[in-house]
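Shown here: the complex without one of its protein chains, the others still in place.
Our next item is chain A:
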Amino acid sequence: MSRRPAVLATAAALAGALALAGCSKPAPAKAELSVSGSYMPQPVSADMAAGFLTITNKGGAKDELTSVTSAAAGRVTMHSTVGGAMREESSFPIPAHGRLVFKSGGNHLMFEQLRHRPKQGQTVTLKLTFAASGPLTVRMPVESATYHPSTGH
């Protein structure tokens, strides 16, 4: 009888310690991904088009964009731009509570072998695949060839 509260106390302390461990190491947290600001500037031909979007992670765990596919294109690849060098990448990290931004002049998606030349006003559907989270489907609007998100035209 007299031992039971002590056991309880120990259990409570243990629970506290576990919670603390969970705090410093966000292993139980999950990435919570959403996509915004996606667009494709109307390309010059069906050979090649660019795509831009932002992936926001509200979760406490990082994730990784591992591939992009689209029924509209034979191939979609991911590229970074650093100091004038454009490099094809096999994945992009998405930090916990952070963003992965694809924007003109920086990271970009490259669509090749498009079935048709996408025209302004149309939509291109793509699937984003991640290392941890489930895939996301994006309906990317085709904007004018000179569209700039800062001006919205």
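As a working rule, contacts are C-beta pairs under 8 Å (C-beta built on N, C-alpha and C of every residue); 3 or more make two chains touch, one makes a residue touch a chain; residues count from 1.
Here, contacts and distances are computed from a predicted model.
**Student:** Hey, which one's the missing chain according to UniProt: "Putative ABC transport system permease protein", "Malonate transporter subunit MadL", "SCO family protein" or "Protein translocase subunit SecD"?
**Tutor:** For the chain not displayed, UniProt's protein name is "SCO family protein".
**Student:** Any idea which of A:T66, A:S104 or A:T129 touches the chain not displayed?
**Tutor:** A:S104
**Student:** Write the list of chain A residues that the hidden chain touches.
**Tutor:** The missing chain touches chain A at positions 2, 5-6, 8-10, 12-13, 15-17, 19-20, 22-24, 41, 43-45, 47-50, 60, 79, 81, 84-90, 97-99, 101, 103-105, 108, 110-111, 145-146, 148, 150-151.
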